[in-house]
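Removed: one protein chain of the complex. Kept in place: all other protein chains.
Let's turn to subunit A:
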Amino acid sequence: MSAESKSAFASRKGWSHKRNQLFTMIVWAVGICTILFICGLLFLILQKGLPKLSLDFLYGLPSEIDPGGGIGPTLFNSFYVLIISLLISIPLGMSAGIYLAEFAPDNTFIGFVRICVEGLASVPSIIFGLFGIAIFVEVFQVGLTILGGAVSLAFLNLPVLTRVTEEAIRAVPSEMKNASFALGGTHLQTIRRVLIPVALNGIITGICLVAGRAFGESAVIILTAGVSTSGEMWDFSLFSPGATLAVHLWYVQSEAIVPDAAEIADKAAAVLVFVVLLINVLFRLPLLLHVRRTR
């Protein structure tokens, strides 16, 4: 090999080496900065709101005019709506998922059903809100209620739960299923005693995802449950207006005329983020530990 080509080769190698280093640096910088930036924002919310929290605020009634209003009823509504919507969507979503994973024949019709589920999962949340108005306000004439909000939220969450369940059950090794059949278990017994317990990890992760989403969802609730509350604590009536915490945060920040709106919004945002993180962490932590132990 001549000296010329060697040097050409060397210079190309040097340039390539530099480019490689530059690329590595850019990727590191962008990766770290982006993630730190987003986490920093969340930290900022928590840090601005959490220290100022008091029991009065968490428990107190919201006020329209005087400063010092709390978020009691909205916080309660958030959990109430969340629980009702989960009560509706978990059984429906799980059984639909089980059907798709276990019983469904592999034909074009089922393929079509899958596309429907996937399509429904991508429908923007505001559409569910419009749908909820059309059903509950127009057809049933009940107005803006907790029930309407919860059912619309349940519809929003159904397809996600269906898909998560289907995927989790499909991921169960077929040896386990076959072993259950070989022991004489019926299909229902196999599903109940083998498939669901094994797939539980995935299913619970999905439920957390859905619960967090439902807790923070605001567009659906604004349209179907309104922006006001009944104004009293522990109102279990399904037919009272049910603004949730997320809606209240929006309302206070952009519509309300309370003098301390900014402070209420700070604190409400902190509570919202805190609860969503709590839902995700609390439910997943035992599962993570469990996986690590059994591995």
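The rule is simple: contacts are C-beta pairs under 8 Å (C-beta built on N, C-alpha and C of every residue); 3 or more make two chains touch, one makes a residue touch a chain; residues count from 1.
To be clear about the criterion, contacts and distances are computed from a predicted model.
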Assign the chain not included in the display its UniProt protein name, restricting the answer to "1,2-phenylacetyl-CoA epoxidase subunit B", "Phosphate transport system permease protein", "Heptaprenyl diphosphate synthase" or "Inner-membrane translocator". "Phosphate transport system permease protein"
Checked against the full complex, the residue among A:I204, A:M233 or A:V276 that touches the missing chain is A:V276
Selected from A:S85, A:T145, A:S218 or A:S240 as touching the chain missing from the view: A:S218
Would you indicate which residue among A:S85, A:T145, A:S180 or A:T229 is in contact with the undisplayed chain? A:S180
Using the document's contact rule, name the residues of subunit A that touch the chain not shown here. 16-17, 19-20, 23-24, 26-28, 30-32, 34-35, 38-39, 41-42, 44-45, 91-93, 95-96, 98-100, 102-104, 113, 115-120, 122-131, 133-135, 137-138, 155, 158-159, 162, 176, 179-180, 183-191, 193-194, 197-198, 208-209, 212-213, 215-219, 222-223, 227, 246-247, 249-250, 253-254, 262, 265, 269, 272-273, 276-277, 280-281, 294-295
